[in-house]
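Contents: one structure, followed by commentary.
What you see is the complex with one protein chain gone and the rest in place.
Every chain is named by a letter (A, B, C and D) in the order it is written, and numbering of its residues begins at 1.
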Amino acid sequence: MPLDNVVFWVFAPLSIATGIGMIVVRSAVHAALFLVVNFFTIAVMYLLLDAPFLFAVQIIVYAGAIMVLFLFVIMLLGVDQGAGTGERLFGQRTTAVIFGVAVVVELATAIRAGVGFATRAPEGFDSVNAEGNPSALAEVLFRDYFFPFEVTSILLIVAAVAAMVLALRRSKAITQREIAGHAGDDLERYALAPPGGPGTVGGQAP
Amino acid sequence: MRTPIAYFLVLSAILFAIGSVAVLVRPNALRIFMGVELQLNAVNLTLVAFSRMHLELDGQILAFFSMVVAAAEVVVGLAIIVAVFRRTATTDVDRASVLRG
Amino acid sequence: MDTMPWLTLVIAAPLVGLPVLALWRSISDDAARWVGLGSTLVAFVVSIGMLVTFETGQAGLQMVSKHPWVESIGLSWFVGVDGFSIWLVMVTTFMFPIAVVASWKVDHQVRRFMAVSLFLETVILGAFLALDLLLFFLFFEALLFPMYYVIGVWGSKRRVYAATKFLLYTMFGSAFLLVGILYLSVQAADQLGRPTFDLTLLEQVRLSTEQGRWLFLAFFIGFAVKVPVWPLHTWLPDAHTEAPTKGSIVLAAILLKTGPYGMLRFNLDLFPDASRYFADAIMVLAVVGIIYGAVVAMMQSDIKRLIAYSSVSHMGLIVLGIFAFSAEAIDGAVLQMVNHGLSTGMLFLVFGMLYERTHTREIAELGGIVHATPWLAGAYVIAMLSSIGLPGLNNFVGEFLVLLGTFSVDRVLASIAIVGVILSAIYMLWSYQRAFQGPVSARWSSLPDISWREGALVAPIVVAMLWIGLQPAPVLERLRPTAEQVSQRLIDDAPATDIAADGPAEEAP
Amino acid sequence: MIDVIWLAVALPLVASGANMLAGKRFGGRGAGHRSGWVATAAMTASFVVALGALLQLLSLPAEERTQVVTVAEWIRAGAVSVSFDLRVDPLSITMALVVTGVGSLIHLYAIGYMEHDARPWRFFGYTNLFCAFMLALVLADDFLLLYLGWEGVGLCSYLLIGFWSDRPEAASAAKKAFITTRIGDVALMLGLFVMFMHFGSFEFDTVLGHEGALPEIATGTATAISLLLLGGAVGKSAQLPLHVWLPDAMAGPTPVSALIHAATMVTAGVYLVVRSHALFEVSEVALTVVAIVGISGALYGGLASIGQYDMKRALAYSTMSQLGFMFLAAGLGFYPIAIALLVAHAFYKALLFLASGNVMHGLDDEIDVRRLGGLRLDMPWTAALFAAGALSLSGLPPFSGFFTKDAILEVASHDGVVWAYVLGSLAALVSAWYIARLFFQAFMGERRYQGHAHEAPALMRIPLVVLAAGGLFAGIVLAFTPEGRLATFLEPTLGHIEEGHAGPSTATLIAISVAVTLAGIGIAWRLYRPANEARWTSFPEREPGMSAVLGRAFYVDALYGFVVGTIGLRAGEALSRFDRTVVDGAVNGIGRLTTWASGLAPVWQSGRARRYALSFLAGGAALLLFMVVRI
Partner (left out) sequence: MISSPRVELWAILPVLVLFAGALVALLGAAFSRRSDQAPFALFTLSVITAAAAASLWLWDREPVNVLQGMASVDRLTVIGTLVLCGIGAYGTYLGFHYFERDDLRRNEFYALLLFALGGMALLVAAADLIVVFLAVEVLSLSLYVLTALTFRRGPIEAAMKYFLLGAFASAFLLYGVALSYGATGTTSVQGLARALTGTVGSQSLALAGALLLVVGLGFKVALVPFHMWTPDVYQGAPSPVTAFMSAATKVAVFIAMIRVFAVGFSALRWDLRPVIAVLAAVSMIVGSVLAISQTDVKRMLAYSSVAQAGFVLTAFVSPERDGIAAALFYLIAYSLAVVGAFGVVMLISGGIGEQTHMDRFRGLGRRRPALSLLLTVFLVSLAGIPPTAGFAAKVLVLGAATTAGLWPLTLIGYLTSVAGAFFYLRIVALMAMQEAEADDVADGSPLPQIVLAVPAFAVVALGIVPGVIVPLLQEAGVLTW
């Protein structure tokens, strides 16, 4: 058995297992940790697929940065938040699993019809990665994907602005008026006339 | 490489589905969001696999863009979740249901 | 060819006053009324011009004018008049000033009321004169909202319900009509190479038997709701009852006619084979409507509802005449459209005057009115007599021709339909007896009788009724050639094989 | 005058219009109100026109005595072409003279009778309008124009019966009259349809053939047309089974009863049958049916009349009976005699009604014979006039009844139609019985009413005298004057009637006839003479036995009432409920269903984002499933 096959068959089940683990564990922290492991297995897959640059980025960005951010927020908001696993929506879990399985089956069918389960990737990726994967990537990125790359910069600015607006707002920028109008708002304003609910605006619908 | 490319694709599909289920079964906004992250990663795997299949790097570039997008989404998403938490003291999305009907 | 674009002028004429009403926001109520009346009178005068220009004895379309409007989709401003539409136009322009004056006492939002009325008149005239199917549909749909508005804003207690029902029900029918029109135009685009809604071009589109039948049904449903053909009639009593007097007049006298007019103009013209195929079934529906409407009318305790159901009965007769296909029946049906407009319009008009005095529509609450207001009651009696088809008045001529024409085609149906003549006498006279006759109660004994304004409204209608009843020739001779042509196409040109038609079509086109 | 015969129609029409629109302003009070005089003048002028036309007609040779005057076109559509053509021929001019002549007299009388009414102009407007329509009916040269008049008189009948519409029974009777006759009218209209199908025209000449030549038509079609026309006639002339409106119609003012419900309108049916005799003759069946309708009407009406205490109702049933005789005559083919009876009946029945009108006028509208009696003491004129009418009706020679009604029996016997003779004689017996009874009860014996009955003013007696003269002697004049012999005069229209020679001789028949009449009077005297007063005045409201059956006219009216009032109303209510719940219910049901479905929104749209995501995933899975299926 070739090495890449071995690696795949070790990491693929691990990947699935950690994915499922992320769902079933109670604690959000544990779920995040499962996800970190999962991301790592995916990074290994990248390696198998001759994408060493993405392997590195995956570990640095996802496992390193994003998941740390997640853990940070989990800790910030309290570890036990939303830990209740009790099914509060009737049939949600069962249906979700059914549709999940359905999606897998459907996609697998498409893959089988489109690619074929036995098809192996053609050799010769080495020539594509001739001068090393990162520099080959860079060439494609800055030639063909120059424009989307610029767009991502806009995207990141928007994200930064968004975070700023959302985060800064609470601390200072509430006007007096906003506070004054605060008392009666919210629940009443948005609740849609639940029977006997706290007075909707203007009474019941005709 | 000896492993058929479809294996990666199917693995990706399974991970995508797991991500979807993760979105659906947990009321905690953060864990929902983790599910989404898993989905995006699954798609990245597909992209890289296809890139390998087509013997070109475009797929990897797409995966790279996808990571950037994911990062941006995380920033905004976590900020929103925090903002909601500050307002309602919960990250349980099921509790956030004044808008309905 | 006359160079005056008469028809466009007729359609546009009611709009003269619209800018004034729209822009002069502080206009006094009285001025608004006069502007409204003036505009409708302008329309009447212009339509007289059209009538004079009309060449008697011609079957085809006259004063046709056609200009591309939205060329890319084939919509054109294509209007023309023939023996069918000319009298409907005349009734419209004739009844509108009357309807406007009848609502002289509307006292809130007068400016808006008049503006909506004028818009409504334009749209109805457009529907009668349009020869482009899409243009027709545009007008056909455009009259919904103003009517909805009139009923809903100035109607009585359950006005919103009635207005909504009217709107939704007729839009429901229009859905089928629109599908039919679009489908037909797609066929035309296939066969003629470009999209068109031009009636004269669409006539040439070849359709398979199934296509023709389905399209016929689509068109028919659209019009049947407007007529209304039993059992699609239940919006009518509500709409009539809740509408203000003007609304009832316009609804009964004019608006309902767009239905049978559509059948006559489009169903018979575009789908002659399918028309023959469905004629029997439709005639049965029409006869059921005649009897059913009359019997239900008999049991009503509300006069406006009663008149509304009588409309169901009368409109059934019109449909019967149209689908009997004989020249007499079609003559009669068209004439009956005019007549029904006059007589039912007058019933609503006169009852509206009474309602202004008594504020009740309940038969049981009225009684003995005739002694307090003999002239008003007299006017009602004339309208009533016209409605029950007394010879010498207008309705008789139409009714007689329809029944005679039907009798020559189907004796059994005509014999059943004629029972409607008896029933109409029963419900009308019975309600008259209960509402107007009998001992006068103290409550009504001091009602004022008809005023000069009201008399001036009633008089022209009575004159028109007598005129049509005694000298229908001017009316008939203008519509006869058209009716004969249509009748001939349907009866004489029928392919022999088509008579023995097979079972109902199973598959959709 | 023939050329201007349209004036005969136009004059009353104009007068009617004037009276209805502006009669109030004509001025004058009470009997002096000018509206009545305007109306009477118009009628008289119309009579003069008709008379002039008659004279002109008489000056023409017999074969040219059919003149058609075209006034205007009416309807032309498809194959239909109808004009306002007036036909002046012996038959129509006879009818026109009856209408205008008797009409003028009754108008004159009505001036007095209506003097206390608040709105006499309206009354005279209606009666003038009636006469105009009636003249259109009889002068029409076209079945459709005849139909115009036919419906028109029905309308006026409706308006006049309901003239005092504040009385519920008057309003009700008016409606009943209109609707019942309309049933007949519909049959008539259907008859016109069949006629048009066959002949393609409504003109008399086309339909009925020229100069006595029978129309070419299959027997079956002729039967159909004839029976449908008869249907119309039965409705208008109040014959079985559409007779129920006539007794109720007496709720109208008495001149109306005299004019419309005795002299003119109700005879329109007879006129129609006689006018269309050419069609009827093609079909043996149709004629027989006419005769059967006639004799049953004669008997039924007569018997029912016996049971009535209301004088006018009794006279109404009597009218029905007399009309039955006319139909019998027509059915047996004796058209001139039918017309002769029609003319004579117009006189004496109008007289009888007006006389009873005098009674009502004098006694505050009291009309129940049980509360009258002895009227000859207070109202000698009226009593005498009533007696004249009664004598004419009863058929004693030499009065009109004898020369007309009994002539029918005589001819029937000569023709060998035994059943008609026997039953007819029975009906004659009954006729004498009921009319004598009425006279005995109302005018003989002692006063049973309170107060003093005042005799009618001269204005209300003069017309009666004229009518009495006509009633008593018209028969003999019409039967014997050489030039005026009605049968001869009518020959151009009705053809020559050959009398048969079967059965007993004329003299024997006369004897039997007189005996029968006297027997009838005798029975009446025996039962109703003042000495027996207690037997019939003390009845409670519901009489026992036979009198009850007669009084209720064999319960036909009650049966109809049940059918219409109970079964019909129930059915109507059921249908109305069906309309509300099923037809409209379906519409509203669709609306409610949609609204209900719409109300389900919160079930799924619960505000829970995870639910939203679930439906999202489900949608995605469904779309992918489509892909799987597609591959």
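Here, a residue touches a chain if its C-beta (ideal position, glycine included) is under 8 Å from a C-beta of that chain, and two chains touch if they have at least 3 such contacts.
Fair warning: this is a prediction, and the values are worked out from it, not measured in the lab.
In the full complex, the chain left out of view touches A, B, C, D.
Checked against the full complex, the candidates D:70, D:581 or D:594 give a single residue touching the omitted chain, namely D:594.
In the full complex, subunit C makes contact with the omitted chain through residues 69-73, 75, 109, 134, 137-139, 141-142, 144-145, 148-149, 152-153, 159-160, 163-164, 167-168, 171-172, 174-176, 178-179, 182-183, 185-186, 189, 508-509.
Panel shows subunit B; residues 9, 16, 19-20, 23, 29, 32-33, 36, 39-40, 42-43, 46-47, 49-50, 53-54, 56, 58-59, 62, 65-66, 69, 72-73, 76-77, 80-81, 83-84, 87-88, 93, 96-101 of it touch the chain omitted from the view. One chain is missing from the display, and on subunit A it is touched by residues 106-107, 109-111, 113-115, 138-139, 142-148, 151-152, 154-155, 157-159, 161-162, 165-166, 169-170, 173-175, 177-178, 181, 185-187, 189-190, 192-193, 200-206.
By definition in this document, only the chains that are shown with their structure count from here on.
Per-chain CA centroids place subunit A at a distance of 96 Å from subunit D.
Taken residue by residue, subunit B touches two or more other chains at 20, 24-25, 27, 94, 98-101, whereas all remaining positions touch fewer. The set of subunit A residues touching two or more other chains comprises 89, 92, 95-96, 99-100, 103, 107, 192.
Here subunit A touches subunit D in the complex through residues 89, 92, 95-96, 99-100, 102-103, 106-107, 109-110, 113, 192, going by the rule given at the top. Within the complex, the subunit A residues that touch subunit B are 2, 4-5, 8, 12, 15-16, 19-20, 22-23, 28, 31-32, 35, 38-39, 42, 45-46, 48-51, 53-54, 57-58, 61-62, 65-66, 69-70, 73-74, 76-77, 81-85, 88-89, 92-93, 95-97, 99-101, 103-104, 107-108, 111-112, 115-125, 128-129, 133, 136-137, 140-141, 144-145, 148-149, 152, 155-156, 158-160, 162-163, 166-167, 169-170, 186-187, 190-192. Of all residues in subunit D, those touching subunit A in their complex are 602, 608, 610-611, 614, 617-618, 620-621, 624-625, 627-628, 631.
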